[in-house]
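With one protein chain withheld, the remaining protein chains of the complex are depicted in position.
Chain naming follows the written order as A, B and C, and within any one chain the residues start at number 1.
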Amino acid sequence: MLNQKRIRDYGIKIGAMEPGNLNSITDIEGVRVGHVTICDGDAQTGVTAILPHQGNMFQQKLLAATHVINGFGKSMGLMQIDEMGVIETPIVLSNTLSIGVVSDALIQYMLDQNDDIGVATGTVNPLVFECNDSYLNDIRTAHVTKEHVFEALNLTKQEFAEGAVGAGRGMSCYKLKGGIGTASRRFKIDDRDSLLGALVMTNMGQKRDFTIDGKNIGEAISLVDGEDQKPDTGSIIIVLATDVALSERQLKRVAKRAAVGLSRTGSFVGSGSGEVVLAFTTKNSVSHYKNEKIETLTRTHEDDLDILFRAAAESVEEAILNSMITAESTTGVEGNTRKSLQEYMQLLTS
Amino acid sequence: MLNQKRIRDYGIKIGAMEPGNLNSITDIEGVRVGHVTICDGDAQTGVTAILPHQGNMFQQKLLAATHVINGFGKSMGLMQIDEMGVIETPIVLSNTLSIGVVSDALIQYMLDQNDDIGVATGTVNPLVFECNDSYLNDIRTAHVTKEHVFEALNLTKQEFAEGAVGAGRGMSCYKLKGGIGTASRRFKIDDRDSLLGALVMTNMGQKRDFTIDGKNIGEAISLVDGEDQKPDTGSIIIVLATDVALSERQLKRVAKRAAVGLSRTGSFVGSGSGEVVLAFTTKNSVSHYKNEKIETLTRTHEDDLDILFRAAAESVEEAILNSMITAESTTGVEGNTRKSLQEYMQLLTS
Amino acid sequence: MLNQKRIRDYGIKIGAMEPGNLNSITDIEGVRVGHVTICDGDAQTGVTAILPHQGNMFQQKLLAATHVINGFGKSMGLMQIDEMGVIETPIVLSNTLSIGVVSDALIQYMLDQNDDIGVATGTVNPLVFECNDSYLNDIRTAHVTKEHVFEALNLTKQEFAEGAVGAGRGMSCYKLKGGIGTASRRFKIDDRDSLLGALVMTNMGQKRDFTIDGKNIGEAISLVDGEDQKPDTGSIIIVLATDVALSERQLKRVAKRAAVGLSRTGSFVGSGSGEVVLAFTTKNSVSHYKNEKIETLTRTHEDDLDILFRAAAESVEEAILNSMITAESTTGVEGNTRKSLQEYMQLLTS
Partner (left out) sequence: MLNQKRIRDYGIKIGAMEPGNLNSITDIEGVRVGHVTICDGDAQTGVTAILPHQGNMFQQKLLAATHVINGFGKSMGLMQIDEMGVIETPIVLSNTLSIGVVSDALIQYMLDQNDDIGVATGTVNPLVFECNDSYLNDIRTAHVTKEHVFEALNLTKQEFAEGAVGAGRGMSCYKLKGGIGTASRRFKIDDRDSLLGALVMTNMGQKRDFTIDGKNIGEAISLVDGEDQKPDTGSIIIVLATDVALSERQLKRVAKRAAVGLSRTGSFVGSGSGEVVLAFTTKNSVSHYKNEKIETLTRTHEDDLDILFRAAAESVEEAILNSMITAESTTGVEGNTRKSLQEYMQLLTS
């Protein structure tokens, strides 16, 4: 997308499955992504918004599930997804200390679209996910405003930038530059063309562990560049979207396989890292108001889930690599710098 | 406390155990509660803050656990408590659509107290709990500001008001006036004097179900007053504090018994009601920074937990009744009114 | 059923809803219950079997969910239900130390019905639930055999005995005689006649807490009869069946409301008590082998669940009372005796 050189452009194919047209979460029909990037001296942060579909999310909720790989994080909205099995707002990513302002903005965005919330019907469950970008970003200063959130929501489109953009602007991954990445897989279940895509915001890992397609490159980078001895206190946010008919229980099963892809990039899931997965399907929507006496939902036979599990594992692994390889070296607060993976790719061939 | 007539003052004793001195969560040493009440026409809402101890919560975390009775809610901070077993901020309650601004304020409050957050150490996990007060409060308008949160935190004290105050200002319980209530129990484990207290914010239930000490009064009130046919889409927040040495697993077990007290007031836990419990102990604190090579914690033998379970069930049941009986009748948005339980107590004796 | 005098026959109506024809879990079409009672001196135990439908359970699985109120127990099969959302065998209840032989028998029963298990397809997940009947039963001696399990499965029928029968033979409830009890509720969702039923095996509680329809009778019994000071180390097994179209997530929500009914009989859920709920619907079945490319399941709108929650709470409360009032006084090992609630009902009127 957008002429960025991605990991596949280096000849690296993750897994055996084929990617979707854009190799992006936006291959799934209706899914759109938008960024606002804040990049001004000590302020290296931003907002990334995901629209799960193009209609009114509150009126037409999507079946969804979450999985917490490691719960050192402040992401919002998980409890109600677990209870009700649906999402009812766009998904917004930002830095950890901005979750208040971001959720405030997302609530207002939903109120503006829905006159009935808080009057004729209940409230709304804002989905806000975060990582701690304080290595590059002056996180104690409130750079993110409500307007940034509205703007990111309004800028959502099918082709979007990866790397040091949006909420990923200040993120670090394996002590190199991280950020936003995406990938997708297409496959058939019976005769139906199907898609699953992942979007990640990467901010976890220790340098020496970093692994590309099974090959450790982190140790070589450490030799060249010095090892960063700080612990893994990062976080990764993983959003999975599919157009396959799944129940919320099945979506949780798919979400759990994100950890497989993550593990293969070298992470052992550090104690201080908040690692959270959200999975949704665009196939099954549920009306906020009761329209029918009985809801009819479709789902896939359990025996057919394995291909989705593979797709989730592969997409997440590739999305993480894309988040790094597309990210430019970045300098932020206190002169801290994270270098781009681009500068080290030649170490892989040796 | 504060000369309010509480449920015991009507001759009603819940359970067989004795209350603490104040019959309040603030019987537990170090626990303090503060309110800011917003009460101006359509604005009927507020903020209630709980300080778990008087020191620096981020530096000296307390062992804690959560329990979700029904997850239709937006409370913040649960995921990290489950993972790490501690709380590290005060607890702030407000209305559902104010969680953004409240968490933003609580983050700022923590930053102001701790120079190292986001610089030399990680971020902080704000604890914000909410109920939907839209029946009485114009919830779509952002009446709660960050200053209200700071003020509530600064006003915390041992003796505090119950009823239609603070975050409880606009809340409804069993379609009567609800709000903030508290109760406590004292008991001995071996020869040690021990305490457990509950604070609740009540906003759940259908009128006909309301039960006082095993006796249904809701049907009689409905006969006099008309049944409110709207579903139970309320929520209840329950905070338990104890000075008994417990592990985080044991605290979760205690938290689960809150549902016993809740059930006995008549609730069947409605689908649209967010019912969340947080339990902490002031006995075991954990340093943010590693001071000792090995941490030593004490805990109570599993065979001695039953008395805590009883105390939790009794305290929650009584706290719910206190939240109602101390609350004055209140009129808010669109002229909606919730009457005080005070007006119906005579129905109980008939 | 079967001419036993049940709690309703004493004029006590739990809740406001109407029971089904038999006021039994077997009101749900296809559900059958069978007992084998072992009653010989020190041997006071047995087996109770529940058939969820009359077909081949392995080939036609039913959507199901579990809820653990307190996990001090050894019931088998829960992990796979949580993962796959279905049950695939009958449900068998017995005493704690017989779970090995009972599961062994249930596996054999399933193998006999299904030639393909362990050859052309995977294995099978036996559902075995238990309480500790050691107060009346010489539990260390293996009185229960595989033949008892086969016999109970073969004896399943719509009208079955309650009280000190089957697996309930040696059970105690509130230190009186417990055992097997059932109840049901009928209701309409839109224009559809619907049913939910509960079967319980009761073995929990302390005498002084025992409460009938909101009225504590346990203290009066203790005064007459002496308080049993032993802790609550019992357990209760609760099985819920419905013919309403529900997803497995919705069934878990229904299962959680069993705790409401339990709490209202006086229990605070003791530390040493294993309290486990299984809920299934006969409406949605899932084929073991994939027959269709896409499965179509129906479910009820979330807004309509409240009536099921009420039905679950009421049915469980009444089933517990039925398990006690139908149980005769029983003497077992070491001359231990549990008296029947029948002997104390006059205390309720005073």
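Odds and ends about this structure:
One rule holds for everything that comes next: a residue touches a chain if its C-beta (ideal position, glycine included) is under 8 Å from a C-beta of that chain, and two chains touch if they have at least 3 such contacts.
Bear in mind the structure is a predicted one, so any value in this text is a computation, not a measurement.
The residue touching the chain not shown here, chosen from B:20, B:46, B:71 or B:85, is B:85.
Of the options A:24, A:70 or A:242, the residue whose C-beta touches the omitted chain is A:70.
Across A:24, A:96, A:211 or A:323, the single residue that touches the chain missing here is A:211. Which of A:39, A:119 or A:269 touches the hidden chain is settled by the complete complex: it is A:269.
Although one chain is not shown, part of chain A still touches it, namely residues 16, 69-70, 208, 211, 214-216, 231-232, 253, 256-257, 259-260, 263-264, 267-272, 302-303, 305-306, 309-310, 313.
One chain is missing from the display, and on chain B it is touched by residues 83-85, 189-192, 245, 247-249, 253, 286-287, 290, 292-304. Looking at chain C, the residues touching the absent chain are 68, 70-80, 82-84, 96-97, 99-107, 111, 117-119, 122-123, 125-126, 132, 134, 139-140, 142, 233, 272, 274, 276.
In this section, only the chains that are shown with their structure count from here on.
Centroid to centroid, with C-alpha atoms defining each point, chain A and chain C lie 44 Å apart. If you average the Cα atoms of chain A and of chain B, the two centres end up 34 Å apart. Computed centre separation for the pair chain B/chain C is 34 angstrom, with centres defined by C-alpha atoms.
Among all residues of chain C, those that touch two or more other chains are 253, 302-303.
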